[in-house]
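Everything on this sheet refers to the single structure shown next.
Note that one protein chain of the assembly has been removed; the remaining protein chains are unaltered in position.
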Amino acid sequence: MTADRPIVQLSGVSKHFSGTRALENVDFACFSGAIHGILGENGAGKSTLIKIISGVLQPDSGELSVNGTRVSFANPTHAVASGIVCIFQELSLVPDLSVSDNISLASPPRRFGLIDKRAQRRCAEELLARIKCEDVDPNALVRELSLSRRQMVEIAKALGKDPKVLILDEATSALTSRDVGTVYELLADLKAQNVSSLFISHRMHEIEQLCDTLSVFRNGQHIETFAKGARTDREIVRLMIGREVDAQYPPKPAPKPRPEHLRIENLAWERQIKDVSLSIGKGEIVGLGGLDGQGQKELLLGLFGVLRGMQGRVTIAGRPCTPGSPAEAKQASLRIALVPEDRKTEGLMLAMSIADNLLAASYARVSDGIFINADKARQAVEDGIAKLRIKTGSADDPVATLSGGNQQKVVIAKWLMTDPDVILLNDPTRGIDVGTKQEIYRLMRDLADQGKTILLYSSDYAELIGCCDRVMVMYDGGIVASLSGDAITEEAIVAASLNVGGAVPHAVPGPSHA
Amino acid sequence: MRNARSPLAATIRQNSGFLGAIILLLVLYLIYNLLHPRGFSAALLIQNTNESVAIVFLAMAQTVPVLLGGLDLSVGAIMTLTNCVASVVVSGSPQQILLGMVVTLATGTAFGVANGLIVVYGRLQPIIATLATGAIAVGLALFIRPAPGGTVDDDISWALTNDLYELVDTYGWFDADAAWFSSFAWVPVPLLIVIVIAFGVWLPFKHTITGRTVYAIGSAEGAAYMSGLNLDRAKIAAFTLAGFFAGCAGLYLAIQTSSGNADITQAGAYTLNSIAAVVVGGTSLLGGVGGAIASLVGALVLRVISFYFRIVSIDPLLQPLVEGLVLLAAVSLGAFRTLRVKNQLALFR
Partner (left out) sequence: MKIAIPSLKSEDKPIFIASGFILVILSVGTVYTLSTQGTAPLLSPGYLLQQLQTGSFLGIVAAGMMVVILLGHIDLSVAWTMTAAAMMATTVGGDLAIPVGIAIGVGVGLVNGFGVAYLRVPSMIFTLGVDSVLRGLMVAHTGGFAPQDSATPLMRALASSKLMGIPSAIFVWLAVSLVIAIMLKRTAFGRQIYLTGNREMAAYLSGVRTRRVILASFVVSGVCAAMAGVMLAGYSARAFQGMGNAFLLPAIAAVVIGGTRILGGQGRYAGTLVGVILIVLLNSVLSIMQMPEAGRQVIYGSVIICMLLVYGRGNKVQS
């Protein structure tokens, strides 16, 4: 029963998305009865790895073997049939069905061909009891449950499929600390039953406590696999960050006093933004750091007029700034622009032409009266394409035909056309190639030098370090660290994001919201 | 709190809208009977059920594609087609009549299958595909019956549109005057037919994997795919069932009117009313929530409201106006949700 042969093995696996590499020639193996932790920064390729193992994605090249047999999964069902079960981040739950329906969605117990509700409920109760979730009513709709309960239902659903390999992708991020403890026990149980677990988490504490083998990924590559305890925390952080930074960022100007432009005081919204105060000067680039989902996106949306019921005070050049919609935010008195997180759904109309997308925010500027002035419009489009060096055949081509990097340039050019004073950027370089990234960095600095106020959220720590005059690290809706000058280091940002090290007074294994 | 865990409590909680619709229906119908000169009589009940069967079946038909998040604009046309088919084949010897009824229902079902195949394999939007197939169905109906008419066996027409007494008496299955029978001899046959189909076809379907997949697709198609459900089969099944229910409506309409009538306007009006009934019953047009029984109740609510115009001293000419206002009010109530949304991006998802 010992694991001479890996239960899951990848050899030479690569996966690319529209020009950017997500995984490059990865060899990876995991063994029965192991709890295998996978570490890496945002975008290191962890998610792509597990999506390939669980059949959601198919590799461009390379082989996947289960128990020594080569396999190719066309969809998640095939992977489940081989005993590989992935706990998605509540992706596979149907909100309008009950908990018990969801737990045995694809293969419920049946009597006379019909779903046996009673047996199904019993089965759900057993599985929920196994993860100590007796408080979850199997008859409740998933819609009615809190996020943490949904995540536990997702875990119960995975258990019901009788896994040989269980993949937990940030499965604990939404859980209460009590549930996290339960999941730990569960994983130990499974280990005793010779089930292999792949555990992905941003939380070092969890990984250390739980895993017996660790693998570090960076930039789509498998860097190293080692046994727990073989390396110190500090070494692990180094491996995650890598040493290939620098040089690609434009030089930062020396710190100097700048006239304040955007001022945020005690901003709060729902449970996602908690008492945020921040002041940004003209010509300054301020970065927002931290793990995904700590309120950075909401902060940017709030400044842009998307959120209702914000508390606190925001001023631009001393005047109150309370836009009720993006349309108001971009007006002459405020001049705010936002480059949104997901360019495919929030930034672009993919089926429409490059010209239409570039003009989307500025039709008023190229119109005489109610009619669009064709000359002005063409001029504006040509300027935009030239300014950002967008590589395109014709401005009339659908924007979907461009590469990811050029698509993002279109989004940025669209906003520059409105001549904004405050530029909010939500992870603008995610999933685009290195060359374009560097162009965007240079552009940001140029804009800052022209006196623009820039607030940048990035999931890439290196980017924050290379580009920003100051970096605010957010955790659970609030700013937990404010770094500037030489204090902006990878170690400082990672430590504050993971909430370890001296940066934050309360170092707890996870956010404690229920 | 323990009580809140029982399946019954969950059912009540999750179906409060449905229960509200039932209570509304009962109250409306009670008051109607109180106001009606022949209130609480079996004759009135029979008359009312007869006038409701077709739209009830059609509302159930519309429900299934709506649960997918689609819409079937051909249900009224399928009803018209099967109505005309029935006016040709439902006559003759008892065996022929039975065969004719089967043929009628099979016609509706087959048309539903065709709709499903076109939507799934033609990858067309359901609304536009069924708009087109609806025209084809009406065309076929007109081929069969260019002018209203036809024959439906008188006995079956009489027996199925009255109470149980007449059914038994017509076919002489046993002594209809037997003492044990008298307590339910008054039950209208159309009511029984609806109940048997609703509980004998819809409920079992809802409890199959395919039926549950229909709900899952409407609620979260991505999650349904991730969970390894067979989406294509469920979509085809949904349209098939819609065709079957529409066939039931057409068959009953033929039996009730003893004729077939390929009326294009009527087909369109029935289709639109079926959508209204679905919404009033509480099924979400976005899919995933609701059910055919709810639509049955929704259709009855709309019917009872229209019955009122015969007895209350409101100008019957205002009937469509009141019906429209009821529909607008019903759908706008749900709109208050949008006023509570804090993140405006949530409105666009």
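Per-chain numbering from 1; labels A and B assigned in written order.
By our rule, contacts are C-beta pairs under 8 Å (C-beta built on N, C-alpha and C of every residue); 3 or more make two chains touch, one makes a residue touch a chain.
Note that the structure is predicted; figures quoted are calculated from it, not measured.
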Which chains here touch the chain that is missing from view?
A, B
Sole contact to the chain not displayed, among A:149, A:261, A:297 or A:414
A:414
Which residue from B:12, B:102 or B:128 sits in contact with the chain not drawn here?
B:128
Can you tell me which of B:34, B:179 or B:317 touches the chain that was removed from the display?
B:317
Please give every residue of chain B in contact with the chain that is not shown.
71, 118, 122-125, 127-129, 131-143, 146, 221-222, 225-226, 231, 262, 264-265, 268, 272, 275-276, 279, 285-286, 315, 317-325, 327-328, 331-332, 334-335, 338, 344-345, 347-349
Touch list for chain A against the chain that is not drawn:
56, 304, 306, 325-327, 329-330, 338, 340, 345-352, 356, 359-361, 363-364, 367, 370-372, 374, 414, 418
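The criterion applied here is as follows: only the chains that are shown with their structure count from here on.
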Centroid of chain A to centroid of chain B, CA atoms only: how many Å?
46
Touching residues of chain A toward chain B in the complex: what are they?
56, 75-77, 80, 88, 91-98, 101, 105-108, 110, 113-115, 117, 121, 137, 139-141, 269-270, 298, 301, 306-309, 325, 346
Can you tell me which positions in chain B touch chain A when the two form their complex?
4-7, 9-11, 14, 204, 207-209, 212, 215-216, 218-220, 222-229, 288-289, 341-345
